[in-house]
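Only one protein chain is missing from this complex, and each of the others stays in its spot.
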Amino acid sequence: MNGLITDGVFWLFAVGSVVTAFRVFRTDSMMRAAFFLLASFAGVGGILALLGAEFLGMVLILMMAGEMLVMAIVMVMFMMNPAGLNPMWMVHQHRVAVVAGAGSFLALASLPFVVDLPDRPAPRPEEATAELGTELLGGSMLVFQTAGVTLLSAMIGAVVIAHRNGRFGEAEQGSLEPALEPPGEEKG
Amino acid sequence: MTLEAVLVVAAALFGIGLYGALSQQSFVMLMMGLELMINGGILALAALWSRSAGGNPQGQMLGVVFMTVMAAEMSLGFALITSVYRVRRADITEKLRRLKG
Amino acid sequence: MARAGLQLGLKQALGRVAAGAPVPVFAVAGQGAREHVQDLRLDGRLRLVDSPGAAMVLLIAGGLPDGLAEPLAHLHDSLPHPRATLWWPLGAGPATWPQQFVPTIETRDGVSETLQAIQRELLRGQRPGEPPILPDEDPVPWKGVGPYGQGGTGMTGGTPYGRPMAELGADRDGLRLDVLPLRIGPFFPRFPPGLTLDLKLAGDVIVDVAPVESPFAGAPPVGVCRAGARIFVDALSQPVPVAGLELARAREHLRWLADALVAVELGSLGSRVLRLAAELRTSDGDSIRTLGRALRRTQAIGWATNGVGRIPAAAVEGLGAGPIARAAGLPEDERTHDPAYSGLGFEPIVQRDGDAAARWRQRLGEAAQSLELAARAGDRRTVPTGSVESPRGRLDGEGNATARFLHLLPGVLQGLEWGDAVTTLVSLDLDFEEAVFAETARAGAVAS
Partner (left out) sequence: MRDYASPGVAIVAVGAILVAGVYVLAVLDRLLGMIVAGTSIRLGALLAEPVQSGALLVLQERRTTERPDAAGWALAPALFGGLAAVALAMVPLDRDIVAADPATGFVVFSAAIAMVMIAIYLHGWSPNSAFALHGAYRYGAQALSFQIPFLLAMLATALPAESLSIVDIVDAQKSVWNVVREPAGLPLYLVVGVAVSFWGPLNLPDAADLAGGTVVEDSGLDRLLWKGARAAMLVAVAAMGAAVFLGGWWGPWLPGPAWVVLKTVALLVVLLASGHLLARVRIEQFVFVSWVLLIPLALLNVFVSGALLL
């Protein structure tokens, strides 16, 4: 009975997250696209929790909520048609993309049926969070610290890149090194 | 909720993400594709961790690393979008023929 | 069938419960109605709401010029069903308007009871909700091709749904982003009655602003002069008691304060101030000083207003802008020319900063000062000189401070965030009625 409920919830999340992921590229407003993407992530977060990786799943949702908001703001700022008044269909190399997407799906989806994966379920899923904590600050301390430093440098880099004052003067001027030629007519 | 089922779902997410990343012209939509691919990766990782690798905590650790990559990709991506828009007023890939300056 | 019966029964039961709720009213203050509408805030039987979506009854008070007929019809149609309208003319003449706007009640007494009765009838189904006045159609006709009326093909083809895409405008961070054209007014609850602004917003920031001409200005009065402004208009042409004039000034300042407190989310404190204003006596100087301390503690004068909407003295010099000028350090005051004030030791209060906080402090200080003057004035009467210092500045036959100040408004508001712009506008205390009645007073025909 319990397994049946778990299975039902899993398929709900699974179908939901795949359908919403597909809808991301099939909607007329970037805003809706962002909401669909978040729904897809929330579904995956749910599946992660079902698999026992509660911490990862919840952190995924926590992180993605902020990220989607930033994404929505960036889209309204820079992208045209945020309200979805016009149909949105902005693609290139569409056929290649479809083939690549379908191909990678088929290849990856066939893997578990072709490869004989070992069947070793996690013995104590209820301890998973504590184990992760011990791992983070124990054996994998260096990896964890590296991840932290990477994020910090990404943050600083992002601020520097997005800032109005580039390294060689104001960014609108096309902040080139003084010795280089100014940008040609390819601009904007 | 067998291992195979979860891996198929992960593959579907990855495939959709790859399609989006290759086909979309708009920077942000392109990034959404990338996010979906990483998302599929995390799901596959968690499935293998839980069902096939005996719950080795290093599996979850790898998931944390994936999320770090995701966050770094997002922050730098948005910063680049802002910067490119500031200089070139470009919001789709076709408007960027050179990456310099 | 049974389900429909159950639904009806449930609806009736809910209706009986809901009938006792405070009536949500969206009030429109026309000419001569500002104080009357404001006083409704003190009535526990009803609740003034900020958005027509939250209202059940549209209350139209005072005289309304013809220019407001169409916006009013739009407003009426945006109330949810079931809805009703109540016009409370306050002595204004009959309107040639749709039948929803025929006068329904004449006197102050009974407004709340009538509103409650309307609500009860609407909820019990004894009174049909009013149908829309305007046809239910889009303001811009559906046009274009495709299911969404897009102008052409692709993302940016043509004008989708008959609406132009937003245009690019400069941004304070050096990015060129979309700007949003927007018209706000004439019934926006934070604005003084009659103010409409045409805005261009980049995000939260005002890029461009132009006041639309007030429907009140320029036209002959359609209602009677409101009680608070009456004595100042009278003082233009006849001697009036100084004590009465100063008491009225303090009252006007406190009424302004009550509105300003609502704008910074301190509605309950606003009600307290409003009650003080309604029952103000010359001996209430201490209450006003206590109030000043309370406002500094609540940070209403503080983080909400400090440095917001700074107007330098040079910009308003010679405009007779009253508290706005004095808050910037100009000791301009018509009362210094009035011989009636010469023996009272009157000295204009001034502030230095010229920002919204200074204007709040200025008005509070003036309210306390006015009470002192009123207490000392005895039975002195003013000497009509053709111009009067009203609570908003110099009032003469040509117009009032608001009329002279209006052309400065775009310069003051540009570059502000919307929240700060509202704080600034509130702190200016604009009034479009005073000038109309001052002009008619000069012509010697104030409606009485």
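First chain written, first letter: the chains are A, B and C, and each begins at residue 1.
The rule we apply is simple: a contact is a pair of C-beta atoms (placed from the backbone, for glycine too) under 8 Å apart; a residue touches a chain by one contact, two chains touch by 3 or more.
Quantities reported herein were computed from a predicted structural model and do not represent experimental measurements.
Considering the intact complex, the chain excluded from display touches A, C. Screening A:V15, A:V96, A:A130 or A:V160 for touch with the missing chain picks out A:A130. Within the complete assembly, C:V262 is the residue of C:V262, C:I311 or C:I324 that touches the hidden chain. When the full complex is taken into account, the listed residue touching the unshown chain is A:V70, out of A:V70, A:M141 or A:I156. For the options C:G15, C:G329, C:G397 or C:P410, the residue in contact with the chain missing from this view is C:G15. Seen across the whole complex, the unshown chain contacts chain C at 11, 14-15, 17-22, 24, 42, 44, 50-51, 53-54, 56, 78, 80-82, 119, 123, 138-139, 161, 180, 182, 188-190, 201, 203-204, 262-269, 271-272, 275, 297-300, 302-304, 308, 417-420, 422-423.
Chain A residues in contact with the hidden partner, per the touch definition given at the top, are 29, 31-32, 35, 38, 45, 54-55, 58-59, 61-62, 65-66, 68-70, 72-73, 83, 85, 125-126, 128-130.
Just so it is clear, only the chains that are shown with their structure count from here on.
Chain C has its Cα centroid 52 Å from the Cα centroid of chain B. Inter-chain centre distance (chain A to chain C, centres taken as mean C-alpha positions): 48 Å. Chain A and chain B, compared by their mean Cα positions, are separated by 4 Å.
Of all residues in chain A, those touching 2 or more other chains are 78, 80, 90, 164, 171-172, listed in ascending order.
Residue positions of chain B touching 2 or more other chains, listed in rising order: 82, 85-86, 89. Partner chain B is touched in their complex by these residues of chain A: 6-7, 10, 14, 17-18, 21-22, 24-25, 30, 33-34, 37, 40-41, 44, 47-48, 50-53, 55-56, 59-60, 63, 67, 70-71, 74-75, 78-80, 90-94, 96-98, 100-109, 111-113, 117-125, 128, 131-132, 134-136, 139-140, 143-144, 147, 150-151, 154-155, 157-162, 164, 166, 171-172, 174-176, 180, 183, 186-188.
Residues of chain B that touch chain C in their complex: 82, 85-86, 89.
Those residues of chain B that touch chain A in the shared complex are 1, 3-20, 22-29, 31-33, 35-36, 39, 42-44, 46-55, 57-58, 60-61, 63-65, 67-68, 70-72, 74-76, 78-83, 85-95, 97-98, 101.
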